[in-house]
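Up next, chain A:
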Amino acid sequence: MIALDLAVVMLLVVGCGFYLAGTIGLLRFPDLHSRLHALTKADNVGLMLVCAAMALASRSVRVALLLLIVWALALLASTVSAYLIARHAHMARGYRT
Partner candidate 1 sequence: MTASLTLYMLAASVLAGLGIYGVLIAGHLLRKLLALNLLGMAVLLMLITLGARGTGAPDPVTQAMVITGIIISISATSLALALLLALQRVTDETHLDAEPLPPVGEDGDAAGSR
Partner candidate 2 sequence: MTAGTLLDFLIITGLVWLAWQVVAGRELFRAIIMFIALGLAMAVAWARLGAPDLALAEAAIGAGLTGAMLLATYRRLLEHNPAKGGQRYARSSRLALPVAVMSSLLVMLLGLTLVNIMPVEGEVAGQQAIQLMQAVPMENPVTGVLLLWRGYDTLLEMSALVAAWLALRILQPQDAATLPPLSSSIPLLQALLAAAVPIAVLVGGYLLHAGGKAPGGAFQAGAVLAGAGVLLGLTGSLQRSTRASRLLRAGVVLGLIVFSVLGLGQLAFGQPAFAIPGLWTIYLVEGALTVSIALTLLLLFLGSAGVRRPAP
C-alpha cells in the first residue's frame, strides 16, 4: 500500500512538473507555434500523469476507465484546437515564425 501511495505522489509531482514546464513555455516562448508546441505536448503528458495518479489513488477500475476517457477527450480537443489555431495563423499570413 505504501509503495502504491508513493507511486501516486511521484506521478502527481512529475505531472505537475510537466504542467509547470508547459505554462512557462506558453508564457516565455517567442512565437505562436512554439507556444502551441509547449502547451499541447507538455500539458497532455501532464494530464496523463495526473490522471494515472488519480486512477491509482482511487483503486477502482471504473474510476480508472472514466479518467482514461477524460484524458482521451482532452487529447482530442487540444489536438483539434491547436490545429485550428496554427491553421488560422498560417492562412492569415500575418504571423511570421
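Keep in mind how these were chosen: all candidates are chains of the complex that A comes from, given by their letters.
In the analysis below, a residue touches a chain if its C-beta (ideal position, glycine included) is under 8 Å from a C-beta of that chain, and two chains touch if they have at least 3 such contacts; residues count from 1.
Remember, it's a predicted structure, so these values are computed and weren't measured experimentally.
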Touching chain, any copy counted, for chain A within the complex - options 1 or 2: 2
Touching residues (chain side chain A, partner candidate 2) in the complex: 73, 76, 79-80, 83-84, 87
